[in-house]
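I'd like to ask some things about the structure below.
As you look at this complex, bear in mind that one protein chain is not there, while each of the others sits in place.
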């Protein structure tokens, strides 16, 4: 990327009246230099089967170009036209809940050949038309693609073939997945039942993996088509999103981001987060770290909230804080969904930079300052290179398997709660981190790996992890790690199985804690934070040192948290769900041990700092105040320039940061 | 109506043994002078296709006539016989949940020609048979008719024709409803999808409106048939009911009461309400005001609770209190559902005036006193004319639209919560009111309009409201009013759009309040009642005076509640969900300003007073004590007679009212 992009999604098609010129004028005033178009409006561009109308695309491209605004063109395939479903009702994905109904987006079977035929045709028509247009800098394939739980008979048939390819023999399958249980054996390929009703967690998890592969394949297929037209200076991207809990919460269950991002030139993401008093920056950081980690480089934020969804209007300063937070994680583009609030339909309260009245408003006015600063500071802030010594190992497979095997009958905790428990505390202590997944060839370059709930993992992965420790790495594991193999088959040895070696512990039993604390409050937290919940493993240390025992009349002899020297490294094992406060202490302990505790750790949330190196090779240091009160901090790095005020900052100097404020210092 | 009617629903068909003579004897003792029959027992009257048996109707009519008890005959069309569904399974309404199952009532497609054929036949058979019987004073068509969410392919087809009639062109439709969004455009009539799955709020709301029209049409059709047989002294009515929250709560979502009541001679309603310590009289008053407002005159309470549904047996005195409360709102008839408790099936615990033992019981004994008083006071209490200077504007369309666009992801508040928030406080301060709806030609005759959450309204309606203020009227609006047009399309100007003119305000942003109060407690309520919740609009006054600002570190500059002089009138705008206590203060403020604050406002809930003028032209004043403790009040009107005790009451005299008691004073 040559410069920072500041953008919006723009829908000329949704406009209640012709506003293109006015909109562009207002965009220019706000420093908007890129718009994303076309991804949602197939029915406008192909009003009838084979009848095409790209009027709105053409006019927007021309007008934008004239205004010097770039355009990213989306392939409009995630929302299917009425005529298509009327003609081919079975294009709608059949899911575990039965056949689909027309109306929403993302309701089709992404493997259906009729859908693929039409999708390919509109892609070729659109992309061939726009690819030479000077406004176009890149493409987005589809939109927040997932598998939509497609599981009809045709998908089941593909799955059977996939299984046959993978396992070769039914005997192998039956044995690996334990299908003798409850008479689920499949003794002839013809007998393979639809897995929609299966109770076999191994089979169910494999089907989820297969469904994620459908997404990877579908996106790869779209990219291959777009690539036929793509010009050398253009890119193809995709806007990945995250587990949704009313906002972008954690690892996406339905897409394997690492695999699916491969064919793209650059990874894009959509990040939505709580705002107002609940704005912490965590989701911005989490989503950014994930996006950056997929390709180890900068990424695009293709969608983030403008005037916020539903009622989450940002406070004064927050829109700026958010924008620069994205940059600090390595984003080269920050784009809002969307320019204007929509007057009908569904996302009417998912408001744009403009309200329904199209007039300037406080949020738009703040965007103008961001646009101006992006333009002014682009050279210094674009293409920020970030190098982290810490990584979190995440696993779609573990996420799925833990849906099959929940903590208890009643617990609502899931895999991502564990991921966020560790991620959030690293964030709060200003330890930057990457994400890695099971496909990582090696973990070289990292000093510290944090491995939350790696419930499902191959022997090979676990041995690589042991090896990482042996050769001097540090790992912090949580409970549930190592429990099952890659087929969600529980290991037949003492737990945590293969990693017992590095962790120096074993356990055979686990219980749901009730009124259990850590003995003698070893991490010196408030009493209410010393309680453990949801899950506890009854650990017997072997070579490990015990960091915490349980305080309980019957389980008091068992260890809760241990650390073990192994080879040249160290493995910490956390056998129970602890409070964020205890997790913070454990991770701090690990960070100190591994030698990563530094000046940045003198700050802590709500004072957040992020660092990277810019194109000039200078270190850029962001300081964010994620609170409603002004704050001060002592700058402890080499002297530099604060970029907003263009003022010198000395080592040891006290800097003030406004509530919801940001400072950027370029060293040297 | 010539006299007060005191009645019960009576089901000879359900009797475990022949009790007709005994029942009539007990009815006479209780002063019952009307029964409603036949509306639930189609399968008894037509045991097989085309085979009719009206034995039970005949014998009840004859016996009632002999006893001097009137009969209202219902058309038995709301519960279909087994043979019909066996022969025509598709008579069952297909809804958004798929095909129906036989068993409950109100499960058929009220547009299905087979159903209509059978319905017409049984109506003609029954009504032609009974219309000349001297016992019959009127008819009820069907029962609590609604559309039962019928949405099968045939209904979808009718809807497409309805849409084509309304919008003429698809371009117009696509534009008006914003169907470009998410590729929902319909570019050929053949492509029109079933709207069961739609995510387009405009389309969904239009379908709901269409479904309500089906009810209006169906009832009108039934009335037209019954009218062929109706004798001059007979009437046709329908028992409308209300949004159900375990009791009659608010505006009925599925029926447009104003439109549907047109063909009827007199409006009837069913009102069920909490009892015992939770008896407030609000639902009686609400339902009565609605029924009276449909035709601006007296109405019938065709069903209300007897020994109460499930476990809500009334306390001593409550049945009387309820009966006279109905009269005080303008009812000419109070009928219980039902005479006797049912021994099988479903509503076994929805008890009648008699328990399952058919013996006298405390509730029945109290009914005897009511019946006696109804008879004795009929001339003075029947045909009470009520004139209110205050009206509440309600809107089925806003109700539906706010189902599509809820306050937030999690809020359970709905349109009717806002309606009840204003209605209840008017009730508590003894301000009588009517209801009007969007179809009202004008608002002449009212001094004060209260307009809760008029989310959906045509320009024309809003301009009429502006005009009402301009010409001297007062309006109290709540938040959300004026936001979208009649097609649920958000207005493209600053909010609240057209009514900004009368309100003298504008806003662009709205948020969900968290720990937000009204600055400086302007209405002087308990601190916990000064908090706002659910919704707040960030209002900038233009010409308006600010009655309350928000107290919040970021939104403190915005107004919460304003009032504005406009023309000769005044408009108050409440931009947030306030507590009942604050709403009370605001409405009291408005009532005072408009000059309606009088002697009755010296009383407040639980002391309720209602007024009207009887046939002799004398003012009747009801005083109710809705509490478990005896109360006293000072009578502040012209001298009169207390009708129960036949004693004189002077202006300024103190009157005692027993717990759950009632007094009626006829002036002059």
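Structure notes:
Which chain is which? They are A and B, in the order written, and residues in each are numbered from 1.
Operating definition for what follows: a contact is a pair of C-beta atoms (placed from the backbone, for glycine too) under 8 Å apart; a residue touches a chain by one contact, two chains touch by 3 or more.
Predicted model only: the values in this text are computed from it and were never measured.
Although one chain is not drawn, the whole complex shows that of A:201, A:330 or A:504 it is A:201 that touches it. Contact with the chain that does not appear here is found for just one residue of A:22, A:187 or A:365, A:187. From the options B:62, B:361, B:385 or B:593, the residue with contact to the unseen chain in the full assembly is B:361. When the whole complex is considered, the residue among A:83, A:159 or A:177 that touches the unshown chain is A:177. The omitted chain makes contact with chain B at the following residues, 11, 13-14, 16-17, 40-44, 47-48, 76, 79-83, 85-86, 100-105, 246, 276-277, 307, 310-313, 315-316, 341-349, 355-359, 361-363, 628. In the full complex, the hidden chain is touched by chain A at residues 175, 177-188, 190-202, 405, 408-409, 484, 487-495, 508-512, 514, 535, 538, 553-554.
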